[in-house]
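Here the complex is missing a single protein chain, while all its other protein chains stay put.
When the chains are written out, they are named A, B and C in that same order, and each has its own residue count from 1.
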Amino acid sequence: MTATTTASSSRKLTIARAMAEATAQEMRQDPSVFVMGEDVGPMGGVFGNTRGLHEEFGGERVRDTPISETAFIGAAVGAASDGMRPIVELMFVDFFGVCMDAIYNMMAKNTYFSGGTVNVPMVLMTSTGGGYSDGGQHSQCLYGTFAHLPGMKVVVPSNAYDAKGLMTAAIRDDNPVVFMYHKSLQGMGWLGTEKGATVATPEESYTVEIGKAAVVKEGRDLTLVSLGVGVHHCLRAAKALGEEGFDAEVVDLRSLVPLDRETVRASVAKTGRLIVVDEDYHSYGVSGEIIASVAEHDLACLKAAPRRVAYPDIPIPFTPTMEQWALPNADKIVDAFHQMMSQ
Amino acid sequence: MTATTTASSSRKLTIARAMAEATAQEMRQDPSVFVMGEDVGPMGGVFGNTRGLHEEFGGERVRDTPISETAFIGAAVGAASDGMRPIVELMFVDFFGVCMDAIYNMMAKNTYFSGGTVNVPMVLMTSTGGGYSDGGQHSQCLYGTFAHLPGMKVVVPSNAYDAKGLMTAAIRDDNPVVFMYHKSLQGMGWLGTEKGATVATPEESYTVEIGKAAVVKEGRDLTLVSLGVGVHHCLRAAKALGEEGFDAEVVDLRSLVPLDRETVRASVAKTGRLIVVDEDYHSYGVSGEIIASVAEHDLACLKAAPRRVAYPDIPIPFTPTMEQWALPNADKIVDAFHQMMSQ
Amino acid sequence: MQPNNDQRLWMYRQMVTSRHLEERIETLYMEGKTPAFNMAKGPIPGEMHLSNGQEPCAVGVCAHLSAEDVVVATHRPHHIAVAKGVDLNAMIAEIFGKATGFSGGRGGHMHIFDPTVNFSCSGIVGETLGPAAGAALSRKMQGKPGVAVAFLGEGAANQGAFHEALNLAAVWKLPVVFVIEDNAWGISVAKQAATAVPRNDVRASGYNMPGVHVADNDVEGVFAAAGEAIARARDGQGPTLIEIETSRLAGHFMGDGEDYRPEGEKEGLQQRDPIPRYRQALIEAGLLDEAADTRLVGEAHERVEAAIRFAQESDFLPPEAALETVFV
Partner (left out) sequence: MQPNNDQRLWMYRQMVTSRHLEERIETLYMEGKTPAFNMAKGPIPGEMHLSNGQEPCAVGVCAHLSAEDVVVATHRPHHIAVAKGVDLNAMIAEIFGKATGFSGGRGGHMHIFDPTVNFSCSGIVGETLGPAAGAALSRKMQGKPGVAVAFLGEGAANQGAFHEALNLAAVWKLPVVFVIEDNAWGISVAKQAATAVPRNDVRASGYNMPGVHVADNDVEGVFAAAGEAIARARDGQGPTLIEIETSRLAGHFMGDGEDYRPEGEKEGLQQRDPIPRYRQALIEAGLLDEAADTRLVGEAHERVEAAIRFAQESDFLPPEAALETVFV
């Protein structure tokens, strides 16, 4: 019963509940906001992020769809161009392959093709990540895939406070925003839960600016850059390194598009050392981009070759022994730092 | 009439003809090889790379398909797993959004999911690139998009010799290979033609190993890394820089997966300077990956911050003034080098 | 449902306007592309898909629409844009890539967006259908007037998007009409080599919606079918699928050699050109005589010419404008 006696400002929410709350608040004050997707209705979303919405707003504004991602994401594009502000869910980001055209060739480009006269104010929310043995078609992050393609903003919260603020900002944004939430951060018991994601979250509505990274821990010796669940690995690694006497700074990107290169560069300029942690595939993704963004800007600031702890370039194996072995974690970050220091 | 008197070893082919010739040679000796796609039959492919095949092999083995990329690329996966070696065309890479699941979740992963017991020996060929004002849904490269996702090899030839050898190697490979050909290199008059792509190409069958970059011009002062049409921009830039007294090395990646990081690193270790040239979008793509691959390996070898000349993170504009302004070219590479030297 | 005389003349005028537009584009497009055809050259570079012969589809449908209705067209959009009342100046300027075009030239001929008349299009086959359904959903949810119409080619009716969008529209009873322009070809692939059924309207039964077929590129047949379908949509009775037998008098795109056409096909189609046929019908119906026709055609041409002059005289945006309007 402790929770109910705590002051509202320190009320803790899961990311799932933070997303639902932000959505509900926007729906209450803006009739053009509505939700579409598979099982977002009475079920409340497979990952809990639309829970309670159907009860409050009904089936017109919280719509279960057929399993037809091309049609309903395409429909969101059409509705968004016609004065609505749809929030549409792609249940797993892994399914992007059946509907990417609606996303990247229309949602992301119609504003440009119209010279800014047609806005597409929609939010595409989608779950990412593995770690619970869901196999190679249900465990991917694909951050790099979405961030590589122009015209859509891409955000990836690591905790409920940011999730709520980013969700509100995304809904109000006149541009399409892809909102990627990591399953292990949702606070759904059945997916395991990263406790650090469940944080104090104000009840009143607020926004977190899209495009700004956060320094979630300051430090002088090393910059750890990550996003989503990786931020929590970094915080654990930072703690372990702290015990060894090294002071790591942790940067939570929060937004991949726009990418806040300034914050990353400023941090590395201070620490001189960079490790990027990413659960997405190693090559041609976030980790390469961050390292390049620093190297091309200021080589001299780097005291050691930057490193990455990312998912290897393999399909994600089902069996937990292999999957856990392949995933980034705090130990690997600590190891990477040790290797960096020994070279 | 000069051409006919030249020795066959110096016979020049366009990339389109080189692809068709490699395909025909493999089809002659292996009945399991066949071709599917839109307009690959009597029309010979919108970009000429199946020209002559329908006449020689008929409609059973050179199949025009309905406009149903999910079905026919999916069908190629099924046929490849059942003893055939399909070559399937996605007319423009820009259309990947309607069929990516068949490509990246099945073609690329079924071998892994089966623990290597089911091979998927197929070639997915697809055209890339802009420069002729085809607008934002018909001009993309998307190299990074494909290279980021594990389980498929990805090759990008810059000339007919490599195109033929890579095509033969791709067809014979027991793994899926994505063969990305740049429209401006096809030697189709109507697309404009980069003359440097039309090179001496042996008539007899041969392979170019997938996964090996080529140093197409040696140099001591600067490494230019590129792929496809970018290689020709680099060669022109190298020539211009040569006139200024700088000796640029040009590395043609040829293959993005596997990526020959060794060749790139060896070149930069020698020259100390790196510029990556890529017609694909700037962020989260090839250019970032190459720079990171060098920086994480050996920072000390770099005499200056590496740079990239890539496509800006915008949808591709139709109007030639804007498109040409945004595309990489030799002048921009020369400029980037000058800036590098002045810092 | 029969058009009244005003509607007849309106449809004829739009067809004439559209055809003249296409013919002028054809000429302008070839500038700088001879003797060697190079798509990148000339005042109108890039791909160019002309609509000659398909005008009945556009006018028969759009005769029932006003600016507030939504139309989503394809890679072959000009005839539909004309009939939907898209601003000709801004459209041709867009095709020329000029500052005065709808997007300042960022979009081009496959990406014409005129929000004032709710017109848009997309270059990916089949992908127009989801957005049309979504616009219809938006109207339904907002209680705003207006229906949506998605145009597509018969080749696009084999795309997955077709199936998904029709099902969604039917399940949600959306005010949307799907109009297939069956010109018998998807680039070089004939309909019968690509489509399991001779007529796509039969597929409507798989979505529990009416399917209507219009034979012989018949302007008034399109008018009747579309009129009913749009009335049904406005009336809250849900979607309809229409397939129109039409003809592609040009190549798939400019530069298409069209070797795949059976001998004589094109000549046969040209003899059944819907515009002279409709002119003849109107003359026979006493709605038009030579003088009136000349005047009408002259006016239509002048509209197009004025728009072309407007486009030609317009400037390009500075190249750096490429970086603008990605986000708003």
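We take it that contacts are C-beta pairs under 8 Å (C-beta built on N, C-alpha and C of every residue); 3 or more make two chains touch, one makes a residue touch a chain.
Predicted model, so just to flag it, every value in this text is computed and none were measured.
Colleague: With touch as defined up top, name the shown chains that contact the chain not shown.
Modeller: Across all of the complex, the chain we cannot see touches A, B, C.
Colleague: Which of A:S32, A:N49, A:S68 or A:N329 touches the chain that is not shown?
Modeller: Result: among the candidates, A:S68 touches the missing chain.
Colleague: Among C:R8, C:H49 or C:R203, single out the residue that touches the unshown chain.
Modeller: For the chain that is not drawn, the touching residue is C:R203.
Colleague: Which listed residue (C:N38, C:N167 or C:S188) would be found touching the missing chain in the intact complex?
Modeller: Final answer for the missing-chain contact: C:N167.
Colleague: For chain C, which residues reach the chain that was dropped from this view?
Modeller: Touching the missing chain: residues 158-164, 166-167, 170-171, 193-197, 202-203, 205-209.
Colleague: For chain B, enumerate the residues touching the unshown chain of the complex.
Modeller: Touch set of chain B with respect to the missing chain: 32, 34, 60-61, 63, 65-66, 68-84, 86, 98, 101-102, 105-106, 110-119, 150-151, 153, 174-175.
Colleague: Using the touch rule from the top, list residues of chain A that touch the missing partner.
Modeller: For chain A, the residues touching the absent chain are 38-39, 41-43, 46, 64-68, 70-71, 94-95, 97-98, 131-138, 189-192, 312-315, 317-326.
In this text, only the chains that are shown with their structure count from here on.
Colleague: Which chain's mean C-alpha position is the greatest distance from chain A's?
Modeller: If we average the C-alpha coordinates per chain, C ends up farthest from chain A.
Colleague: When you take the mean of every protein CA atom shown, which chain's own CA mean is nearest to it?
Modeller: Answer by centroid distance: B.
Colleague: Indicate the whole-number Å distance between the mean C-alpha point of chain B and the mean C-alpha point of chain C.
Modeller: Centre-to-centre distance between chain B and chain C: 35 Å.
Colleague: Out of chain B, which residues touch more than one other chain, so two or more?
Modeller: 70, 94-95, 97-98, 136-137, 313-315, 317
Colleague: Which residues does chain C have that touch at least 2 chains other than itself?
Modeller: As it turns out, chain C has residues touching two or more other chains at 101, 104, 106-107, 111, 122, 124, 127, 160-161, 326.
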